[in-house]
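Next up is a structure, given as structure tokens.
With one protein chain held back, the other chains of the complex are shown just where they sit.
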Amino acid sequence: MSWELVFFAVFSAAMLLCGLGVVAFENPVHSAVALVGSFINVAALFVMLGAEFLGVLQIIVYTGAVLVLVLFTIMLIDPTKLPEFYVGAPLQRFASVVVGAILLAEIGVAIITRTALEQIGPHTEAMVQQMGGNVQAIGQVMLSEYALAFEIASLVLTVGVVGAVVIGLPNRMVEPNTVTMSLGHTRGSSDMLAAGPKFESPMNIPAERYTAPVGERTVVMTKDPDAYTHPGETSK
Amino acid sequence: MGDQPIWITFIVTFAIMTVLLLSMAYTTWYERKVLARFQDRLGPTRTGKAGLMQPLADAVKLMGKEDLVPDAADRNVFLFAPLITFTTALLSAAVIPWGGTVQIFGTDVNLYPTDINVGALFILATGSIGVYGIILGGWSSGNRYSLLGAIRSAAQVISYELILGFSLVGIFIITGTMSLTDIMFKQHEMLSFGPFEISNWFVLTQPLGFVLFVIAAVAETNRAPFDLPEAESELVAGFMTEYSAMRFALYFLGEYISMIIMSLFAATLFLGGTSGPGADKFWGLGIMWLVLKVMAFLFFYIWLRATLPRFRFDQLMGLAWKVLLPLAILNIVVTAFFRLIGNGQVF
Amino acid sequence: MTDGENQTTQQTLVPTGTGWERELYFDDDLSKHPVVRELRAVFPDDFLDAVRFRNETTIYVNPAKFREIAFYMRDHEKLQVNFLSDLTAVDMLNLRTAPRFDVTAQIYSIPNRIRLRMKASIDDGMSIPSLVPVFNGANWMERECFDMFGIFFEGHPNLRRILLQDDWDEGHPLRKDYPTRGWKDYPVYNKERTIRRTKTRWTGRGV
Partner (left out) sequence: MEPVKTPFNVMDSTQTEYSGTLMVEDEHELASGERVMTLNMGPQHPSTHGVMRVLLKLDGETVIECDPMIGYLHRGTEKLSETKRYAQIVPWTDRLDYTAAPQNNLGYVLAVEKLLGLNAPERAQYWRVIMVELSRIASHLVWLGTHALDIGALSMSLYTFREREMIMDIFETFCGARLTTNMMEIGGFSRQLPDGLIPQIRNFLRVFPSKLKEYTDLLSANPIWLARTKGVGVITPEAAISYSLTGACLRGSGINYDVRKADPYLVYDQLDFEVPLGQFGDVFDRYLVRVEELRQAHKIVTQALNYIENDDRPMMAYESAYVMPPHMGTMTTAEDMQRHFVWVIKGFSAPVGEVYHAIEHGKGEFGIHIVSDGGSMPYRLRLRTPDYVNLGVLPHMAQGAMLADMVALIGTIDIVLGSVDR
């Protein structure tokens, strides 16, 4: 038994355990952390196969960027308000079984074509060596053979970014700088107020007055106590 | 560069870990002393000569403190999170070369733990795992300041890692490799301009990339003026508000290790790593040059902290996405263009 | 002090430029004071009195018209008493029988540089119109006044205690019948001397 087999066993066992944890943990954050562990072990398996670039990319892209966002979505959602997954409709359960079976079958077909039928495809180890290494080979293939798929993927990501920006835009209906009275903390007193004139305040000032320019700034010096005493004729 | 018995790799790794952990402790002392000089004070003086025993005293104090877990905390995650930051920070040291293959007592020794062909990306990858320590620590504390610090940290690290990666692409285009050892030895070559010979440091050919890298590295390590996750005047202590004792120290040390690693990384990529006068003759001189470069970087970190106010969060993100990212892409395009000219594929 | 009452209507008709000199605000004859003159004319029933002490003018007004008079003085184009320096109350329990409180507003005219004190007397348990619609700064001052004296300001948007805690149940401490040490008995610590007095150069004694 070689060392590689031992490491493979350890990594795959850890990966499977983490994958089990993803579905088994009750707290969604714990599930997400288990998913992180699973991804890291997958990356380790990639490295063992000699695909360091893929392994590192797995960590940077999935573990680093995507999962952080997923994790935050989960964290900021109240766990008590999550929908109940266990008691989904029978159709849902059926559909999930079917989809899972199809995915499994796809993986099986891929493995069988590679091992049993010995149809390995063009990207053999010799070819990778000839291209100069993993990174070079991936670059070549990505930008020549699969250029169209690559561009489509970029387009989809761009759409995703634009969608995120649109969703994340602040609500334009609410004026951010509307000037109101400082009510302080209004609880406990608003319904107890007597009727009558409330805020005939001098504060109906347009919001653009509340901006200050970014450029050079000086102070105005005065010795005369009667100068600049009125809001209309301030030092601006 | 060649294969070596595995026990030599263990010894080298052990030596590098020891040096890193010790230097991390003394980086705290270095920061306190330098910051104190910036601020017209003396810094630690009471423990040992010039306060040199201060890290030891701090360690003893922190170990003696009670390891508190708040009631509202998610206990397991809370206890586990600091370890992530610490270990991933240490893990990055695996790919940083301290020299080439040298002869020590008649044995060939590689002065780096490993040399994978995507070493630069490996450091980025460990950095992106390291942020989990901050996020999970902040979330599991059950404190809103911690949560805000964690959210800030996540957004900041993702944004600035992008810039960190993009600023390196220029070097990858020039060298055609991502192995840190190869990149470093590329810079040992000398360029001659008539009578003058200067080292081919990438800071000369990639000045914009260097500036971007330094800014992003400061942000990536959560140091001032980008120390928003732990902005003490707004968020008390950010994600580590609820931590105490050694777990607090782990975060603290993780930050310092990240500083050292980022300094090593910058020195390796842009300042020629071990390159310097006499470095090719004796490997010890090369390590000395590397240490000097790292200390200069650390001094720069502390200088920033002593001088600059803190960014606001929206300004920070605006800087990353509106200023630095276009500049980084510009850098890539220009570098690629010159590379094509060099290859004779244009004109 | 109130002897100029029958002339006030004529005095408001004085053309501008002659009746608004700065010296008039500091004249010994209070009836020449522009604020007094104007208020007497416009609020003949609600302007009660005016007093001068140490070069400061105090006007007494009807509490029901407290806000209206402040409004009038703020928006008057010549008076421009547009700044509320301070608003507080004085518990007059020991000085007179009724009404109990003097609500005192120190108001100021930034363009004219004139300080003025406006007072309204109310009884315990009554409320007085809030000045918050006139001066936003009155918000916290009135909250403090409510906190310390228990005076209610009608129309205040957020009348809560401000300096004492929300569940303070000992009343309002700046009232004159509130003892300085409070109503409650507080525990007294360190009744016995637990630390031996040591012999020092100054005491010279062992115990």
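Per-chain residue numbering starts at 1, and chain names A, B and C are given in the order in which the chains are listed.
Note that a contact is a pair of C-beta atoms (placed from the backbone, for glycine too) under 8 Å apart; a residue touches a chain by one contact, two chains touch by 3 or more.
Computed from a predicted model, the values in this text were never measured in an experiment.
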* Asked: So which shown chains sit in contact with the chain we cannot see?
  -> A, B, C
* **Chain not shown, touching residues in chain B** => 35, 38-41, 144-145, 148, 224-225, 227-228, 231-234, 236, 305-315
* Asked: What residue numbers in chain C mark contact with the hidden partner chain?
  -> 53-54, 56, 58, 62-64, 82-86, 88, 90-91, 94-95, 104, 106, 110, 113, 115, 117, 122-123, 125-127, 135-141, 144, 146, 148, 152, 154, 159-167, 169, 173-174, 178, 180
* To do: Kindly note down the residues of chain A that lie in touch with the hidden chain.
  => 171, 173-174, 176-180, 182-185, 187-188, 192, 194, 201-203, 205, 209-214, 217-225, 227-229, 231, 234-236
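What we mean here is this: only the chains that are shown with their structure count from here on.
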* Structure fact -> Maximum distance between Cα centroids and chain A occurs for chain C
* To do: Calculate how many whole Å lie between the centre of chain A and the centre of chain C, each centre taken as the average of the chain's C-alpha atoms.
  => 58
* Roughly how many whole angstrom separate the Cα centroids of chain B and chain C? -> 62
* Structure fact -> Between chain A and chain B, the Cα-mean centres are separated in Å by 25
* Structure fact -> Listed in rising order, chain B residues that touch chain A in their complex are 74, 77, 116-118, 121-122, 124-129, 131-132, 135-136, 139-140, 147, 151, 154, 158, 161, 165, 178
* Structure fact -> Listed in rising order, the residues of chain A that touch chain B in the complex are 27, 29-30, 33, 36, 40, 43, 47, 52-53, 56-57, 59-60, 63-65, 68-69, 71-72, 75, 133-135
* Structure fact -> Residue set of chain A touching chain C in the complex reads 181-186, 188-190, 193-194, 196-201, 203, 225-226, 229-230
